[in-house]
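Complex shown without one protein chain; remaining protein chains in place.
All chains are identified by letter, namely A and B, in their written order; residue positions are counted from 1 within each chain.
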Amino acid sequence: MDGNSAVGEAAIRAGCQCYFGYPITPQNELTEYMATHLSRRKGCSFIQAESEISAINMVFGASAVGARSMTSSSSPGMSLKQEGISYLASCELPAVIVNMSRGGPGLGTISAAQSDYFQSTRGGGHGDYRTIVLAPSSVQELADLTHRAFDLADKYRIPVIILGDGMLGQMQEPVDFRHEAPAELPVRSDALRGARGRPSKIVRTCTSNTSEMEELNWSLYRRYQLIEKKETAFETFLVDDAELIVVAFGIAARIAKGAIKSARANGLKVGLARPITLWPFPSGRIKELAATAKCLLVFEMNMGQMLEDVQLALQGQGEVFFYGRPGGVIPTPSEVLRVISRHYYQRGLKKGK
Amino acid sequence: MAGRIEIDQEVCKGCEMCITFCTKKSICLSGSLNAAGYIPVVFSDGGECNGCAVCAVVCPEAAIEVYRD
Partner (left out) sequence: MRKVYGRPRFLKKRSFHYCAGCGHSIVHRLLAEVIEEMGIHERVVGVNSAGCSVFAYNYLDVDMAEAAHGRGAAVATGMKRAYPEAVVFTYQGDGDLAAIGTAETIHAANRGEKISAIFINNAIYGMTGGQMAPTTLVSMRTTTTPFGRDVMLEGHPLKISEMLALLDGVVYIERTAVNSPAGIRKTKKAIRKSFQTQLDGKGFSLVEILSPCPVNWKMGVAESWQWIDKEMTGVFPLGIIKDTTGNKDAD
């Protein structure tokens, strides 16, 4: 199954009730999958909205009345959604937003890139807020993380972004869907369902009371600290004796893995550190690895975005190199191997089996 | 038919639309300020009020209650 469709199927099995989207390459298979498979399910709703702005606001409405809701887009469309995401975060409304990112800036290319890291992890829209950001690196992981995203969104009342890319979305791999769609989901206690037997509720972001706004921000940040403690996810590959560790996420990590396997075959002691949650970023783990390895090589398909989080994590303790390719160019494993090897030899790192 | 109205002085903003639309000249401006700094209106009935409720219908503050026989 292609990655885009896998997201759709996983979402349905997570109990997604509403999908609102807009056509944009390279995620159209997802929108079309929902049109085919979600639209006629009982109690479910599919709309091809008039714009990405409208779609995120439809998600806002559906989430406000208690429905598990999702939208998806690619980089330029994600820019349009930022206002809506800020509002969702402020109102503490759960939502799942899928970004199959592509080269930019501007309308860019339709090929895969990872240049929306900043947009995804630093809020993206206006105001002090964060969203959970999940970075799958295979079609299976796209399915698994999509399912998990709905639970995380509901648990923490926070928008969750799935940061994929055009390649993950288009590639076809076997997928194991481990969940069945729930028969019925409980209604969220904060949902607006009409003031039946209770006082009326308000979902709002505007206030003339700055103390109120301040307290909301502190409260959100307390929650973010909890999420950092409990939900940070990270994967390593051959790091125990690694002299050089590649730090990469998403599709870049897949490419890097291929390069690392070849490097190991050549006797280079290289490993991979793969953040799965980009926010919360696994700063602690990165710092630990920087202490055991001689250097880190950050590899991403952009001009250096996760690089800054790695540098922040290290606080100057440890050596960091960077290799990036922007604009939708897909590096090959052999290219990455050349970069790894060059750094390895230049740095004078020890070889071994 | 006889009627009377009660005006919430603290909520009235003195827009005078009730006075404008009252056909029985039963409302006029009071001479004093309320806590919000407006000059509210008062019921000044000379027995004319018939409880038609036009004043309450036009009142933007929902400040008027109307009673009728």
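The definition used in the following text is that contacts are C-beta pairs under 8 Å (C-beta built on N, C-alpha and C of every residue); 3 or more make two chains touch, one makes a residue touch a chain.
Fair warning: this is a prediction, and the values are worked out from it, not measured in the lab.
Engineer: Among A:83, A:173 or A:288, exactly one should touch the missing chain; which is it?
Structural biologist: Of these options, the touching residue for the absent chain is A:83.
Engineer: Tell me which stretches of subunit A touch the chain missing from the display.
Structural biologist: Counting over the whole complex, subunit A touches the hidden chain at residues 17-18, 20, 45, 47, 49-51, 53-55, 57-67, 69, 83-84, 87, 91, 192-197, 199-206, 208.
Engineer: Quickly run down the residues of subunit B that touch the omitted chain.
Structural biologist: Spelled out for subunit B, the touching residues are 2-4, 10-11, 13-17, 20-21, 36, 38, 51, 53-54, 56-62, 64-69.
Going forward, only the chains that are shown with their structure count from here on.
Engineer: Rounded to the nearest whole Å, what is the centre-to-centre distance of subunit A and subunit B, using the mean of the C-alpha atoms as each centre?
Structural biologist: 61
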